[in-house]
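First the structure, then my questions, so here it is.
Excluded from the complex is one protein chain; the other protein chains are retained at their positions.
For clarity, chains are labelled A and B in written order, and residue numbers in each chain start from 1.
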Amino acid sequence: MVNDYEKVKAIVDRYGGKHDSVIAILQDVQSEYHYLPEHALRAVAVQLGLPLIQICGVATFFKAFSLKPRGEHTVTVCLGTACHVRGAPAVLDEVKRQLGIEPGNTTDDMRFTLETVNCLGACALGPILVVDGEYQGQMSSRKVKKTLSKYKKTPKDRRHEEIAVSG
Amino acid sequence: MIELTIDGIKIKAEEGTTVLEAAREMGIIIPTLCYHPGLSPYGACRICLVEVVKGNHSSLEASCTLPVDQRQVILTNSEKVTRARKLIMELLLSSCPNSKTLQDMAANMGINKVRFKIKDRGCILCGLCVRFCKEQMRSGGIGFVGRGTSRRVATAFDVTPEECRNCGGCEWICPVCEKACMADSLIDGLCGGCQNLVPVETCLVCTGCSESVGPQGHRVY
Partner (left out) sequence: MKRLRSAVELEQLRVKILNERKPEKPCISICGGTGCHAYGCENVAKAFKNEIKRQGLSKQVELKVTGCHGFCERGPLMVLHPQKIFYQRVSPDDVSEIIAETVIKGNIIDRLLYVEPVSGEKAQFEEDVPFYKRQQRLVFGNNGLIDPTNIEDYLAIGGYSALSKVLFNMQPEEVIEEINKSGLRGRGGGGFPTGRKWESCRNALSSDGIRYVICNADEGDPGAYMDRSLLEGNPHSVMEGMVIGAYAVGAHDGYVYVRLEYPLALKNLGIALGQAREYGFLGQNILGSGFDFDVKISRGGGAFICGESTALMASLEGKVGEPRQKHIHTALQGLYSKPTNLNNVETWANVSLIINRGADWYSQIGTEGSKGTKIFSLVGKINNTGLVEVPMGIRLREIIYDIGGGIPRGKKFKAIQTGGPSGGCLPESLIDLPVDFDRLTKAGSMMGSGGMIVMDEGTCMVDIARYFVNFLTEESCGKCVPCREGLDRMLDILTDITEGRGKKGDIELLEELGGLLKESSLCALGTTASNPVLSTIKYFRAEYEAHIREKRCPAGVCKALITFMVDSEKCTGCGVCLRECPQEAIFGEKKKPHTIDQSKCIRCGLCRDSCKFEAIIVA
């Protein structure tokens, strides 16, 4: 915990301890821990001299922040209008089926976090799936399984791959 | 001094006053929920809407945050206002049906149906408790978390905070926490209301304001 206090202090100091930099500070804290742990938020509140509830308010208002630990891989489905019109909902449904989770959640084995985003601005490639920052364009519900399989590798999935290849 | 007209009555008000305050000074009643004279105005519930007439067209504005302006023409109970107010009340009832205040206000407005799915949030997010804690008690015990329909009043991590002074102010100022006597056994979100049975006896002159518009209409006593 002491270590965390120092880590957070370094971030807060980077912004001169200013109240109005709260969002940027939380973004940097999230980069450090891959989510916003409770103890880090408490440290931010103490160091900025702001009520903890105010920090919580900001942390829960902006979608960029996650108060829950994230998985090893982040799968993001674009739900922008252009992608929607080109069939993104079907892609999302397939991803949900494959991973067994709802958007905003993480698989039990902490391997995958599913997110949705409202437009990445790469509309010509729609529908789009982004896995760990890599854009996979012209996605269809058919291609989902294969795309995700690169990141999964369980015996069950390998068998499906074999069938897909031979089919 | 600013000169403006409210419900046909010419009044004078200090610059910086809101239309709601100016109306109240004159005894014109505009219903409110998220307003309290001791706290900063918020403009969230939209119940205090009034019609601002500008030539051929008009708009609805929340009177609690609307500053008085020279030659402003305000209507507090026109058809446009009542129509909007009733629909807002219907939405409020569907999201917090067990509140006595809301049921009374609804009965007062003559609402007899709630056409929306009941999703009891137990709160109208008026923010009075948050503002009370922050502005009156200068504490940071409670606040808003989340966004949209997930927005709620909470303490940090849902634990009683150190800053809480146990003053009970948040509960005291809440306009909707008093339960309607028919609470939890309401049919389709509507109570039927005591106000429907007992007329309000306060006014000597009828300005046609929004009070006492029950089934018996405006009454002059």
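By our rule, a contact is a pair of C-beta atoms (placed from the backbone, for glycine too) under 8 Å apart; a residue touches a chain by one contact, two chains touch by 3 or more.
Worth saying up front: this structure is predicted, and the values here are computed from it rather than measured.
Asks: Among A:Val29, A:Ala45 or A:Leu79, which residue is in contact with the omitted chain in the full complex?
Replies: With A:Val29, A:Ala45 or A:Leu79 as choices, the missing chain is touched by A:Leu79.
Asks: Can you say which of B:Leu91, B:Met137, B:Cys167 or B:Ala183 touches the chain missing from this structure?
Replies: Per the contact definition at the top, the residue touching the missing chain is B:Leu91.
Asks: What does the interface between subunit A and the hidden chain look like in terms of residue numbers?
Replies: Within subunit A, the residues that touch the unshown chain are 18-24, 26-27, 57-58, 61-65, 79-82, 84-87, 90, 93-94, 97, 117-126, 128, 135, 137, 140-142, 163-164, 167.
Asks: At which residues does subunit B meet the chain that is not included here?
Replies: 42-47, 49, 59-62, 65-67, 80, 84, 87-88, 91-92, 94-95, 115-117, 119, 124-125, 144, 146-151
Please note the rule applied: only the chains that are shown with their structure count from here on.
Asks: Report the inter-chain centroid distance for subunit A and subunit B in whole angstrom, where each centroid is the mean of the CA atoms.
Replies: About 39 Å, centre to centre.
Asks: Could you please specify the touching residues of subunit A with respect to subunit B in the complex?
Replies: Residues 38, 41, 45, 50-57, 60-61.
Asks: Along subunit B, where are the residues that touch subunit A in the complex?
Replies: 139-147, 154-157, 161, 163
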